Each structure stands twice: as C-alpha cells, then as structure tokens.
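Note that one protein chain is taken out, while the other chains of the complex remain in position.
And then subunit A:
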Amino acid sequence: MTTDSSGDVRLSGIGKTYGAFTAVHPLDLTVPQGSFFALLGASGCGKTTTLRMIAGLEEPSSGTVHLGDQDVTALPPYKRPVNTVFQSYALFPHLDIFENVAFGLRRRGIKSVKKQVEDMLELVQLGEQARKKPHQLSGGQQQRVAVARALINHPKVLLLDEPLGALDLKLRRQMQLELKRIQTEVGITFVHVTHDQEEAMTMADTVAVMNAGRVEQLGSPTDLYENPQTTFVANFLGTSNLIEAEVDTKNGDDIVLRAGGGKLVLPEARCSAPTTAGGKVLVGVRPEKISLTHADDAGEIPEGRNRITGRIAHSSFIGVSTQYVIDSQVCPEFEVYAQNIERDPRLTPGADVVLHWSPVHTFGLDAAQDIDAGIDEQAAV
C-alpha cells in the first residue's frame, strides 16, 4: 500500500432517484487508496446502485464521483479506470477464457497480450483452462475468470458486485481468502458489495453498513461489531440483545439505568444516544459477552457486573458453544452463547439463572428507533 491517492474513491453528495423512489440518499464517502472496502446491506438498500454509479453504469441524480483527483462523474464506463466483477460474472459466452481475459487489453489497443494473459490466468490458477469456453467451467472457476478479466487491466479501483453470491458455502469461504490474498498482492483499491455480514467482516478493512439508501455506520469490522450506533447495525451484524431502559443517574463516566427491577451500568462513551435523567435508552449486549450462572450460585457473581435474572426457555448444543434463549422480565428472548468449557449440568430449560456481563461490553442506542430494525433483513438473506 502506498500513500499515493490516485486510487482514492471520493463520493460527494452522490444520490440516485428513480421517479419518486430514492434508491440512494445523497451520501459522502471516501475509500482510501489500497483499502478493501465493503458496502454491506440487505437487498434493495442501495449498495449495488452506489457501486454502479462508481463504475459509470448508473448516472447519479446528484453529486460527483472522483477517482483520485479526477472528476469522472460525466465519463462513460469505458473511459473510467475502474473494472467490475459482476454478480453473474457476465463472461462473454462466445469467447474462450483467454479472449475473455484479453478483452480489456485488446480494447485499449495492446497488441502483445499473450504473456500478460497467461500470467494473470496463472495468478487465478486457471492456466490449463485458457482455451475452454465459459460454460465449460465450474462456478468457482468462472468467478476467477471474472476477477482475472477485471484485474488484468490494472484498474485504479476494482468493483465487486456480490461476486461470491452464486457459490456454495465452502467455495465462498475459500474464494474470500483468495480475493483477500489477491488484493494484498496487487494493492489495488477494492470496493466490495455484499449482503453477507460475515463476508464483509472477514474480508474488508472498512465496512459501510447501508440501509434504505443511507449509510448507517462506517468503520472497521471490530468497531462496527463492538460499538454499533444504530439498532439496524446492532441487529444486522451478528445478534444483539436490546433492553429498553430508563436513565437513572450519572456516576462519573458511567450512566446508571433502570430496567425491569434492576440496575444496569453503561459507560457514557459507549452510548450513542442523548442521555437525560428519566429519558429512555436501548441497552445492548452481544450474546457471547454474557455469562450464565445458576440462580442458586448468584452469590458467587463478582460485584460490579450487570445482572439480569431469567429462566432458560431452550438451549441448543452447537459443539463449540451452547446457545441459550432466556426468558427474562426485561427481554422476552435473551440470547446467550456460552463456550463449552465447563458446563454446568443444571443449566437446562426451565432452570432459573442470572445473566451477568461486564459494563464495558454494554452499549447504548437511541430508544426512538425500531428495536427490531435489521432483524428481518438478516433473516431474509
């Protein structure tokens, strides 16, 4: 990676409307040179439209697109130094693999393409398949041809539109690592569109979570997961337990909240909502951060941890962990993932338990939002 900024993608106030429908609300976004950037969201959230506007396949209704210092907003796709890996690959069925990969080079008038094409096919491990037609290859191989066909042009930015959507799970995992390896090797800026949150988190340096034509939150995968700013991000990325609570007092850097009968502590820095005494806040905690103790041993729980009591509704053994659903007063379906290190045999459905977690793992969200935002979208994927 370099400090060169010619591969920066800068979107300023870019938006797209179709008649009365707004696909993308005007947004500003900067993707730094050499980074692996993911646009994550459910279908119809505007992520693909945003990508197509960068590629020039869609004309923005407002705003500008810059690549480095160059304003490319008015340029047709064939004049932009970007290449796209299409969702269905869009390989040319009448050309063999070699000619598919050579297509971009030939269009730019490069005569001796043989060496370059062969090297590129080597990079994606398809050297043997050069003279085959696309339909003779498997899905994973076609996907690699699509990547090779785009990368051979040394674009400033490579755009990937759900490139792994058509592959089965195992192959997808393999291609994720492969793409990440290629990106590190060539150092080109990658903008990757996906609806798969796991894919976005494993591959990207920076993820922008999109919802209904807007960027909900932008950050590193860890940041997004640990500090979600909206209920959509909290629910769409992994699972969150959200509890409605009322602000009680402030205690130094912490906020004390009332939920059900108990009190919960939330570090003020981890709360993205305004906090006034008596105001409502949604308190969130990830399922794997929670410890589960049988009610009989409640006295052994160290002081200073947030606690909630409940009863195990059901549990499922996954292997590495056990997933519990707890019925509690403050939240009807509280999820807890417990690692299978020392299993307490008393933790079976019907058992009374205390859930407890460290306040630093608690996050606070604006209670004015839909508490279930992002759940259906994730289920639909």
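Note that in this section contacts are C-beta pairs under 8 Å (C-beta built on N, C-alpha and C of every residue); 3 or more make two chains touch, one makes a residue touch a chain; residues count from 1.
Convention: contacts and distances are computed from a predicted model.
**Student:** Name the absent chain by its UniProt protein name; which of "1,2-phenylacetyl-CoA epoxidase subunit A", "Sarcosine oxidase subunit alpha", "ABC transporter permease" or "NADH-quinone oxidoreductase subunit L" is it?
**Tutor:** Of the names offered in "1,2-phenylacetyl-CoA epoxidase subunit A", "Sarcosine oxidase subunit alpha", "ABC transporter permease" or "NADH-quinone oxidoreductase subunit L", the one UniProt assigns to the missing chain is "ABC transporter permease".
**Student:** Using the document's definition of touch, tell me which of A:7, A:26, A:41 or A:104 contacts the absent chain.
**Tutor:** A:104
**Student:** Could you tell me which of A:129, A:153 or A:176 touches the chain that is not displayed?
**Tutor:** Residue touching the absent chain, from the options given: A:153.
**Student:** Pick out which of A:5, A:62 or A:88 touches the chain that's been left out of the picture.
**Tutor:** Per the contact definition at the top, the residue touching the missing chain is A:88.
**Student:** To test your reading of the contact rule: which positions on subunit A touch the chain that is missing from view?
**Tutor:** Residues touching the hidden chain, for subunit A, are 55-57, 76-79, 82-84, 86, 88, 90-94, 103-104, 107-108, 133, 135, 149-150, 153.
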